[in-house]
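Omission of a single protein chain aside, the complex is shown with its protein chains in their original locations.
Labels A, B and C are assigned to the chains in the order they are written; within every chain, residues are numbered from 1.
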Amino acid sequence: TAIPVLDHGFIRVIDYMGDDSAVVQAARVSYGRGTKKVSEDSGLIRYLMRHRHSTPFEMCEIKFHIKLPIFIARQWIRHRTANVNEYSARYSILDNEFYLPAPEHMAAQSASNRQGRGDTLDAETAQQVMELLRDDAARCYRTYEHLLDTDKGPGLARELARMNLTLNAYTQWYWKVDLHNLMHFLSLRIDPHAQYEIRAYAEAMLDILRAWVPVTAEAFQDYRVGAFTFSASML
Amino acid sequence: TAIPVLDHGFIRVIDYMGDDSAVVQAARVSYGRGTKKVSEDSGLIRYLMRHRHSTPFEMCEIKFHIKLPIFIARQWIRHRTANVNEYSARYSILDNEFYLPAPEHMAAQSASNRQGRGDTLDAETAQQVMELLRDDAARCYRTYEHLLDTDKGPGLARELARMNLTLNAYTQWYWKVDLHNLMHFLSLRIDPHAQYEIRAYAEAMLDILRAWVPVTAEAFQDYRVGAFTFSASML
Amino acid sequence: TAIPVLDHGFIRVIDYMGDDSAVVQAARVSYGRGTKKVSEDSGLIRYLMRHRHSTPFEMCEIKFHIKLPIFIARQWIRHRTANVNEYSARYSILDNEFYLPAPEHMAAQSASNRQGRGDTLDAETAQQVMELLRDDAARCYRTYEHLLDTDKGPGLARELARMNLTLNAYTQWYWKVDLHNLMHFLSLRIDPHAQYEIRAYAEAMLDILRAWVPVTAEAFQDYRVGAFTFSASML
Partner (left out) sequence: TAIPVLDHGFIRVIDYMGDDSAVVQAARVSYGRGTKKVSEDSGLIRYLMRHRHSTPFEMCEIKFHIKLPIFIARQWIRHRTANVNEYSARYSILDNEFYLPAPEHMAAQSASNRQGRGDTLDAETAQQVMELLRDDAARCYRTYEHLLDTDKGPGLARELARMNLTLNAYTQWYWKVDLHNLMHFLSLRIDPHAQYEIRAYAEAMLDILRAWVPVTAEAFQDYRVGAFTFSASML
């Protein structure tokens, strides 16, 4: 039951360990015999979230299988508190699949935000852009196949030939992370400052979060995603 | 089913995720379509261990409940690649339990190894040492109880009173780690250079490892524990 | 020039790398040719802090020599994103020095906060508590010395004898951390929820922070320490 993301990507839960009750259980180790007062589980989880007592959330773990464009994988991998095994393009041949933005996501450079996109392109321009992207990706892939060809081509090493692919080629990996660091990832990547394409994955993972640890997900929504911090000088 | 360790300690598996086949599964993501050659699972695990391809071993996770003396907890916590929730002596009262070495583990300072123990003490001396340790621990604990007493004592804050306990008092925690870093922990802590008391826990965990991931445990034994490295100048 | 903390502790800067300008320099790598707009350094640092762009702050590093009571070292070491070398009580003999709270820090258990202290004890009770703490620590230390004695005592291994010391004995270590994780440490440990004794160290380090990276320290004060987060439901 993989959740489709973008045109050829997906995200799929492989396994997980623990849930809301495992967070509570770990917190109760700390509080020992003294826990009667914060006895309601949901209250305890909200308390931990509010006070940034993050270590009980590290007691849950989840493992995903993800297929995603390389330029998004490059943003994703910057989150170091995770475990990763990626498809090896030294070992195997990458598929002939490329991310091509849907027309509604084809946007011009933002004038106000140097690191973001602005207005959507008109339908015709979007179509032209799509064709340019497709043509270059396809041509590069044909060259890649030719380079690898041991019969009619030079039989170039896979680890070299792959450099001819464009950054919208798809890769895949197993990605395993604890619940605390997953929420840290989500808080940075569902944010409007994050690029749409990684946000699409983050949104899918937020749905998974809600199904997996509903109480934690609600506290996360309340104290992280929807929260607002006033600085000392604002107060 | 807690495994007893030392006089009052224990180690108990709370949960785990993945096993030998999860290591293989993750490695196969990397190798993609090209895996036929190393098709035998055990061979692949041994290959990964031999070549220090450690990330597939990070795909398994295990969570323990551990009770251990504080001076051993201080060694253990130095392993940073784990998740921990410890009993809080600010929040709760520690039990009246102390580690007292069994006579066969009462040893003199080693003459040759500044960081280790040498000959076992004779029975009578061992008995005397045990009594000295017990008396001090017990007296300190009585003072602790008195300090906490809000009735006949000063009702001192728990976070302060605990400083009167000796380092052989027991604490407990949940400790969660991935398989790669668990083996790194074990390789350092079942080593003869490690202090006997932490080795006792490591040995119990090695048994758990063997039951949990038998193929990985055997490769670990072969390529880490029982291996020997020759330096360039020795070769 | 060690800064004294508590009765026998201290904190001393051994070395550091980078300062405010190194944060800016690293951020400018990201922004490349496009940096003209946020050209003012202080504005850029404040922008990074506000938007939790924490990686440029990881580009500075600082190394301390710290002497601290063991029960505080146990809290401190929970911060895993640091590098540590601690005095070895397996290898060497610990000094006859113990933390004894000053009368103004001798407080009763808080009635409202299970994990904190409440009213200060009256002078006489504080004095009595101090004597109880001192007597037990001193007696335990005398036993420790006797246990180590190869002449008139059993010559017990150092790694065993140390278990007889109380948790207010002092240890020391080198502790090295990057600027981002130092601020994370400080935000948790100068907080009123943190125990007074670790707060005393955190306060001393905050002074060091102000001298080392004044612009960053001010932004930290404004956006972390003095800030307040409103949850979604509060807003």
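The working rule: contacts are C-beta pairs under 8 Å (C-beta built on N, C-alpha and C of every residue); 3 or more make two chains touch, one makes a residue touch a chain.
Here the structure is a predicted model, which means the values were calculated and not measured.
The chain not displayed here makes contact, within the full complex, with A, B, C. Only one residue from C:I93, C:A123 or C:M234 touches the chain missing from this view: C:I93.
Considering A:D136, A:D191 or A:D207, the position touching the chain not shown turns out to be A:D136 (whole complex).
Not every partner is drawn; the one left out touches subunit B at residues 31, 34, 37, 50-52, 114, 188, 193, 221-223, 225-233, 235.
Touching the omitted chain from subunit A are residues 69-71, 73-74, 77-78, 80-81, 84, 88, 90-91, 99, 101, 106-110, 114-118, 121, 125, 128-129, 132-133, 136-137, 139-140, 143, 146-148, 150, 154-160, 162-169, 195. Touching the omitted chain from subunit C are residues 14-18, 22, 25-27, 29-34, 55-56, 58-59, 61, 63, 65, 83-88, 91-93, 172-174, 176, 178.
The definition used in the following text is that only the chains that are shown with their structure count from here on.
Shared contact partners of subunit B and subunit C comprise A.
Compared with subunit C, the chain whose C-alpha mean position is the greatest distance off is A. In summary, the pair subunit A and subunit B forms a contact in which both copies contribute largely the same residue numbers, shared numbers making up over half of all those used. Our note on geometry: subunit B versus subunit C, Cα centroid distance of 25 Å, whole angstroms. Subunit A and subunit B have Cα centroids separated by 34 Å.
Multi-chain contact residues of subunit C (touching two or more other chains) are listed as 78, 114.
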